[in-house]
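Up next is chain A:
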Amino acid sequence: MTPLGWYMGLSALLFAIGVFGVLVRRNVIVIFMAIEIMLNAVNLAFVAIARHQGSMDGQVIVFFVMTVAAAEAAVGLAIIIAMFRNRETTNADELATLRW
Partner candidate 1 sequence: MELAIVAAKALFILLLILQVMALGVFFERKVSALIQDRIGANRASILGFAGLGIINTLVADPVKFLLKEDIVPAGADRVLHFLAPCLAVIPLLVTFSVVPFGDVLVIGERVINLQAAELNAGLLYVLAMASLGVYGVIIAGWASNNRWSLMGGVRGSAQMISYEIAMGLALVGVVLTWETLDLQAIVRAQGELLWGWIPAWGILYQPLGFVIFAVAGIAESKRIPFDLPESESELVSGYFTEYSGSKHLMFMMADFVEVVLVAVLVTTLFFGGWQVPWLARDGFHLPWGGSVLLPSIAVAALQVTSFALKLVFFTWLQIVVRWTLPRFRYDQLMKLGWKGLLPLALVNVVLTALAILLWGERVA
Partner candidate 2 sequence: MSPIAFFVVAALAVASALGVVLNRNPVHGACALVAHLFLLAVFFVGLDAQLVGVLQVIVYAGAVVVLFLFVIMLLNLQADVRSMVGAPLVFAAAACVGALVTLILGGLREPGAAAGTALAQGYGETQELARVLFTRYALPFELTSLLLLVAIVGAVALARKRG
């Protein structure tokens, strides 16, 4: 029976990897994938705590997080496609200005 602390540590580590990815990568799609990693790390923490407390609330929250993350991925990727049509690039540095 693994203690709760191990799951929290793993969740923190995965979250940190996600944050590192968002800070370091320039390709916007890879930044998006790193955001997904962060969301999943939080999901893991929720499920582990729910299991520890014996309540189902954590799992319901994970259900909602999944739904919202899917919606966010769809809209975010649509935004990226629209930007790519205008600027021909997915490099975050070149997309960083609001100027035309």
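Quick note on the criterion: a residue touches a chain if its C-beta (ideal position, glycine included) is under 8 Å from a C-beta of that chain, and two chains touch if they have at least 3 such contacts; residues count from 1.
How were these candidates chosen? In short, all candidates are chains of the complex that A comes from, given by their letters.
These figures come from a predicted structure and were not determined experimentally.
**Q** Which numbered candidate touches chain A here in the complex: 1 or 2?
**A** Answer for chain A among the listed options: 2.
**Q** Considering only the defined contacts, which chain A positions touch candidate 2 in the complex?
**A** For chain A paired with candidate 2, touching residues are 1-10, 12-21, 23-27, 29-30, 32-34, 36-37, 40, 43-44, 47-54, 56-57, 59-60, 62-64, 66-75, 77-82, 84-85, 90-91.
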